[in-house]
Each structure stands twice: as C-alpha cells, then as structure tokens.
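Shown here: the complex without one of its protein chains, the others still in place.
Letters are used for the chains, namely A, B and C, taken in the order the chains are written, and counting of residues starts over at 1 for each.
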C-alpha cells in the first residue's frame, strides 16, 4: 500500500493543516520529502477548503471570499531534483474521499468573479453532483450522467524568486491598466496560508506569494481536463527539491472550465510517482509543462459539434478572438439544449462539467477566429441529435438549479 | 455511380468555369439544381485555382494575389429548401483528383498575409506533400507521415441580402479602426468571379460580394479539420434553394490551420447527399452550423501535449487571450521538435498539416488563458517522447523547405 | 498517379484475363514485376468473377459452381524477394470499381456449401448493398448503414512445391475421414485458371494447384476484416519474387464472415506498396502472416454484446468448442434483432456484413468455451438497446431478402 504523505481531515479547517498552502512562494517549506521512483498518496481539500456545501442553496457560492483559494497539498520535496531538471509525475490514480462522494459546480455572481458567460448568468447558482463509482449525476441537472475524467485542476512546482518576481511584475503591469477591473489578482497577505511558515518568514512570504488563480510556466492552475489520472506530466523544476503541490481536484470538467466555480469540484486524493530527468529543461527546450494523456479515459465519441466565430452576441466584429468565438459556440449549444427542456443555467452547467471539448478550429482567416464545442451525445439519457421531427422536451422545468440573489 | 454535377479541368483557368465563384452574394445563379435525397459529386480546384505548383520554389506562395481566392464550386440549388430550413449535408466521401495526387502547405510572407507565427517565420516558404492512398508524405519535411483527415476547408450556403449587408457592415467597421492593418478584407470587384453572372448584374454583385476568407454564420471558410468525409453537417438556409458551395479541400490539417497557406491544399472532389429539415433553424435554435463528425477518422491517440498560457514570447501578460496562449503552445512544440533535428519551418509545417488538436483548456483563471496543443506521436517515423537519455537527432539538416526572399 | 499493373474488365470473363488465377501453385508465372519500394494498383474481380448479379433473385447464389472461385489478381513478382524473407505490404487504399458501386451478401444453400448457420438458413438467399462513398446500405435489409472497413478477403504469396505438397496432403487426409462430407476441397483441374500458364504446364499445375478456399500459412483466404486499407502486413515468402496475389475484396464484413457468401463482396482495386525484410521469417520466428491494423477505421464503440457458451442449440454439451459458442452468440443476437422487426435472414445478413466483432472470451473453463459477439449499435437507424419499455418494432416485414428454393 502506498504511503499517504499528506492527510486531510474535512472536519478541520485547512488553515490548521500545515501541509496545506494557498500561495506560491519559494520559501514555503517542504511538507515532506521523497526519493525519485517513490510512489505516494496526497490527500487534498476541495479548492475552497470546504466552504461550499452539499445543499440546495447557492448562498455559499455567492458569499465565498476568493482571496482564500486554492488550498493545495504540498510542497513535496524530491531528493536530488535541481533547477533545470524535469520532474516526471505519473498520476497513478485519483479519487474522491470516501466520506465525501460528491462535488459542486457553480457560477459566481458577476460581482464576485463571474465566469465565461457572466453577462448571461450574472447571479450565483450551484449544482451538486453525486459520485457513483466511476460516474456522476446531479439532482439539479436531470438527464445526464458522465464517466469521470478525474484530474487535478492545479498541480505544479514551486517558483524560484526570479520566476516569482516575473509573475508578480507582469501581472501588476496588467492590473495597472485598469485597477478596478479584476484583470488579475495581486499578492494578498490577509488570507495567505503559507504551510508551516510562521512569524516574520510567513509575513514576508505572504506579502509576496503569487496567487494560485492563473496557470503559469510551472503549470499550476491550468484546469486541463486531460491531465487526468493515468497521465504522465513533465514539470520544469526551479528550486532544489522541486516542491510539488497539488489540489483543486475535479471529477469531471469541460474544456475551458467555463463555469469557473468550477468543474465538479471535490476533495480527494492523488496517488503519484515521481522521477527526475536531469537537465531536461534545456535538453528538450521546455518552458511550460508537457504531458502525455492517460490510456484510460471516457471513450465517448459520438459528438454534436457547435461552431462559433468571433462576432459577439451583440453583432460586433472582433479580430481573430478565439475567446469570443468559443463563447458563441457555447451560447449556441445552450440555445440548442434549451429546446430539449433544459434551463439555460442547466445547459451552462453541463458545458462546464461534462467532458466537452473546445477546439481552436481556425485562427488565421481574418477577421474571424472559429472555435468548436464538442458535446458528447452519449452522456444524455435521451437522444439530442437533430432530426426532421424536431426536438422532444424531456424536462418539464420542475427541477431547477439553486440561485441566490446578490446581497 | 453518382453524377458529377460540376466538373473542373485543372488545365483551365477557374475564371473560365462558370460553375465556380470566389465571392458570396445572393445573386450568384445556381450552377445546378438537385432534389432533397440526391447524392452527387462536385469537383473543385484547390483554393488558389492552381496558382501554387508542385515544385521546389516558394515564389508562387510569395507572389500570390490573395484577392483572387477562394475558388468555390457551386452554388447548388436544392429544390424546396427555404429560408429558415436546415440543409443537411452528408459528406459521403472526398478525394484528390486522380491527375493531381499532391498538395501544398506554405507560409505567406509577412508582407502578404502572414500567418499565425509570422513574426517568427516572416518569409514565404512551401512544402509539397504527396498523396499515397490514404496517407501523405513530404519530400520537404522528412520523418512524418499522416493518414488523411480529408475535409473541405470551406463549405456553406449563400447569404441573403440582409445577412450579406450585416457581414460587410461589421467588417467595414473593424477595418475602419485601422485601415492599413489588414484586419479584414472588404469587397473587391477587380478579381471577383461571380459564376455565370455577367454584365451589370455581375458588376453590381462583384462590388458587394463578401470575401470568402472568414468563416461566418453560414459556415464558409471555417477550416474545421473534423468536418471531414463521413461527417454530417446542418447548415442554416437563407435563400430559396439554399445555394450550397464548397471548395478549399484539405488532405490534412491541424486545429487552427496555423500556417494559413494553409493545410495540405489540394484539388479534388466531394461526394455528398443533401436533405432538408423544414423550419430547422427555429426548431433547434440554430445560428451557426452544427455537425456530427465522421465515424471514420485517424485513430492516433498517443499524444504529446504542449501547454501555453497567455503571456507572450516577449514576457507580456495578456488577459485571457487564447490566441496568445495557443501561440505559446505552438512555439513550445516547435522548440521541442527542433531538438530532434527539424528546422523551425519544418516543425511549423508539421503543426499546420498534421491532425494536431488545439484545445481551449482554460478560459477563466485570470489573467491566463491556457491552451494545449496535442501532437500525435504516431505520425513520426521515430520516437519523440521525452526520456532520461535525451532527444536523438534524426534529421541532419540536409533537407530544407523552399524559402523565397521578399521582392 | 500510381500505375495500374493489372486491369480488370468486368464485362470480360476472368478466364480470359491472364493476370487472374484461381488456384495456388508455384508454377503460375508472375503477371508483372515490381521493385521493393514501389507502389502500384491492382484491379480485381469480385471473388466469383462476376457470377452474382445486382438483382432481386437468389438463383445465382443457389447455382454457383464453387470450384470456380476465387479469382485473384497476380501474382506480382517483387525483385530480390527470396524464400525466408518477409514481404511487407502496405495497403495504401482499397476501393470499389467506379462502374460497380455495389456488393452482394448471401447464404449458400445447404446443398452447396451452406454457411455457419446453415441448419437454420438452409436455402439460398441474397442481399444487395449499395456503396455510397464511405458508406453502404441495402434495399433488402432496411434500417442499417455501415461505414466501410474495406479489406481484401484474400491476399498472400505463392507457396513453394513443398508447402503446396504439405497443404494438399493434410487436407486430403482430412477428406479421407469422410469423403462425402465437404470437409475440404481437393485440387480440381476442371475449372482451374492458372494465369498465363497454358498447355501441359497448365494441366500439370491445375491438377496440383491448391484450392483458394482456406487461409493457410501464407495468409490467403483468411477473411480478416481488420486487414483493411491502411493496414501493413508481413507475409512469409516461399518463392523467388514472392508472388503476391490479391482478390475477394469486401466493403464490410463481420468477424467470422459467418454468411460465407460472404461479406459485402465487390469488384475493385487495391493500391499497395511492397518492401522486403531480408531473412525476416527466421529473424522474427514468423510462420503465419502478422499485421498492424489501419489507423483509419470506423470508430463505432457503443456495442451490445451477446454471450454464447459451448452448449449447442439442441442442449448438447460440447467440450471447449468455440465454434459452438460463437454460433450460440450469433443465434442469440438474431433472436434479439427479430424483436425489432427483422426477419431471421436479415438479422443473419447484418451479422455477416456489419463490422461486428467476435471474441474468444474464455477457452479454459471446462467444459464451456465462451464467445462474445459485439454488435455496434451505431449502425442502426433506431435504438436497439434494451429498456424497461421493451423493444419497438421498426420494420413491418414488407421488405424481404430474396430466397431461392433448391432445384
């Protein structure tokens, strides 16, 4: 049995667990050390550290303080790993905690982070998803069931001081262009949890520590659904020992994690093995992580594919903007699914949680980028293909997703 | 044997073929009419109408007049199709012309359209790909071979006057923001080929006809590699008879068609069947085309996946810009492939022509969008996986891609 | 354009074409020679040389003289190939003749060869399948449509005299155990077509030539559906020049080719490339051919799987007999499909022509072998999955498969 190096008690606040941290900083001490070749288990909180509950109210989604996230397990030191190496992480398996077989998906209020379609869904909403072995279903979104493409939304190694400085500088520069715009999140000491750092060392690191929201050169919060259990990832190493941390586990998610709050978010555990490729960064010209996907993934292959181009929903022409194009594809899919009886919120929730694919289909045909959204038809309990007979309403509207008005 | 409704003689100029057109306009007369349920064949020129040759010089890529493209076969009228219907097109098969079993890929000079990585590859370059049954290889890019995911880069129905007006207006508005910036292409009568229109009618339509470069609501030049032979597409209908046109066939292409000139471009034929879903646009809430992919596609599934985030190659932070993120993923892959002996141009050409996937992996984790580029390892004659031993140079640099200096 | 080395005129008898043969014998002269590395096209008759027609009578299936088959194109000599080498054949593409876009499937009368389920379907029956691009449909078997997994039922190299002698001897020994039982087919000069051999040389070879019915060490009539276009096959070489012949093309077939007459049988062409691995037989310990499947195959993956064990339909227990077990699985599937409105014959025809899989699931649990039959649900126009509501009859019995009484 592999050893569980970091344990998590869901009844305890993550702030009391010194093997948890919620910022990136080279000074965070290793929570534990392993040898190359070792396999081990890390338990994790859900990304909010248990703030969102399994109930029928979206108040928690509305009220969450987003400076507190994401609660990560680690860092794990790998003996002998040096800056310039590649840390090879095999995700041998990932699962939910046995005492917490559920996950949540939601939309943040536009006033609190919003999401990809926040103009269309400006209020806090939530759906709860039960985990039934390899599958999930929601009492708030009837008629769909997914096989889990379980993955960590967030995984990566500690930055060195120079990398950290680069991150903070370039993000600060962006923020400066519109300080009230929520363009990025600067360091914030108030809610920083720096693992086992205390006192002045903690205060210093908390003031500098990069927020965990964006993915960056080290990987981090990339929310890549295909970086799933069974995958093999090659991470750049910046500090002695690498300092691998992981969290933000998702039972299932669509490309883009468009709902932001977020995928099907869960507490759980990751079983992994680490090895090292000495000097791998230069040898392979690696800047960002690369990975190989798992050989064990849902084999859904009957898709209905929605196109979108970079003309926004107001009719305005944008220049090769894939973000706009993907938003159109998503809005097109939502309109389509509504014809079968889903509310817009339920359809949006499906796109955020199901293993949908988002492809960058065309990026050179000026002025329109083209994006495609691939919806697997096999996740539905009924047939969603178009036919001459027209769509059948399979839902009568009696089931709704919890919604909370802004305060 | 299905009837070939439109024939193409590669020795003849497309301008002499009245079943060809290179603009979108409701006045273009139907080249032929079919009944719902019919299957038939349309032959097509390559998108440049034969301008690019099977030789070892990139001069033609450098010198092409991009106002002449794309040469499309059609429009085909479908009896009984009315505005508001969906035209269902089954792509029963697609192939190269037997007297033209090759295709081209290239990079436009930065002075003539450029491409996705034009800052890095500013000069005209070209590679020629031989079509060997279901597969393709290039004398200019050794060590790779692809099974064809054959598809039309461009397919769609005629716009009605209102839709045409919308297109021209919104694109003109964009152009007006930077008239010398190449942001979009306004109507241009000089090189317009309006099918069998002649005289004043032609002159009027040529002056108004939308250019074929971007994909739009009707589909058009979406360059979606998965809209391949065997796929089933549902197109919005705007005019009586629908007016389906097709062209710009690709033997193979990667997501994004990042090289712009373009995929593996070829002359060929499309065998298709058309049916109609009456009132389908409203019934299913359709604005852009939707489609179901083919059940017969290359099954490459061992991928090496490259991540990119929206910090550009100069280190500048962009806000949730998937375009920047995908560019980083592509540049990361090119650096990686160079370690195996490829020139940058050859690596770029592989990304433009192989069935690589480009996924929108994360679009909400401010400020970084995350994109992933999936490179199938099974297209290479050698192993490109990372290992502790480091990469092996399989190419000695003796084979180069033709390049032409700007004039 | 690859050269067509062997042409076939479907209006001409195969007996008049000296590049065709219907027996295996080392004395058959090479029809043509190629160099290793060459790619070329061979046209082929259907296996019966055109005896079965595209009509609505099964009389031809009833009346065919089975000593005349299979008409093969070849042999092709490969320069430098020597006994003990492996001949590597890449099936670059395969297709139907453009003037013959249809195929046939049938059941032989029990009096004339029968088939796997001849006790249940003792009379001659036939269905005709139209080839529509990558797909096929039958006017005799409604409600199904397949993407073609196109392959040669028969391909292999000439035997040397010793191998030929081994074949004839062991098969004669089997025949001797029950001379009237149709256990195997001995040489038969009367209808032998020995390519360009004439006179005494022909008479001698015709008297000795092995029949083409069974697959043997050289490959031959293995009827392996997965040896499809895009596959790469490694054949043992027994004679100088190898002597590769091919024929019996199938547009689609299920594992086992249980209907015997046969798959969806068609005339067509094969585009292939040949290379040689010197001394490959000993180097890799090869006795029978090995192959790698195509990367481009139908991706149907939603299966309904039927089990069968080796207790026959009369209730008799057999000992680890996979043949009996597979027959039970097939009979189980036929009973199931009849609930949706198919006749038994139509259901049988589907199992013979669709890309069904037949797996050897268990061969050690005495006394029962277990076989499974995998039926892809995606080939049906309607849902064939079991549900609490019970099956819906989608066919009203108005369409039947032609049947001919024994004379």
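As a convention for this text, contacts are C-beta pairs under 8 Å (C-beta built on N, C-alpha and C of every residue); 3 or more make two chains touch, one makes a residue touch a chain.
The shown structure was predicted, so the numbers you read here are calculated from the model rather than taken from an experiment.
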| item | value |
| --- | --- |
| Full-complex contact with the absent chain, from A:98, A:180 or A:398 | A:98 |
| Given B:99, B:302 or B:406, the one touching the chain that is not displayed | B:302 |
| Among A:9, A:132, A:173 or A:381, residue touching the chain not depicted | A:132 |
| Contact with the hidden chain (one of C:2, C:142 or C:362) | C:362 |
| For subunit C, residues in touch with the removed chain | 86, 115-116, 166, 170-171, 173-174, 182-185, 213-217, 219, 221-226, 234, 255-260, 262, 275, 277-278, 280, 283-293, 302-309, 311, 315-323, 326, 328-329, 332, 335-336, 338-339, 357-372, 385-388, 390-391 |
| Residue ranges of subunit A at the interface with the undisplayed chain | 1-2, 39, 91-93, 98-99, 101, 132-135, 147-148, 229-230, 271, 273, 294-300, 378 |
| Hidden partner interface residues of subunit B, rising order | 299, 301-302, 378, 383 |
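Here, only the chains that are shown with their structure count from here on.
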| item | value |
| --- | --- |
| Label of the chain whose CA centroid is most distant from the centroid of subunit C | A |
| Intercentroid distance (Cα basis), subunit C paired with subunit A, Å | 51 |
| Mean-CA-position distance for subunit B and subunit A (Å) | 32 |
| Numbers and ranges of subunit A residues touching at least 2 other chains | 302 |
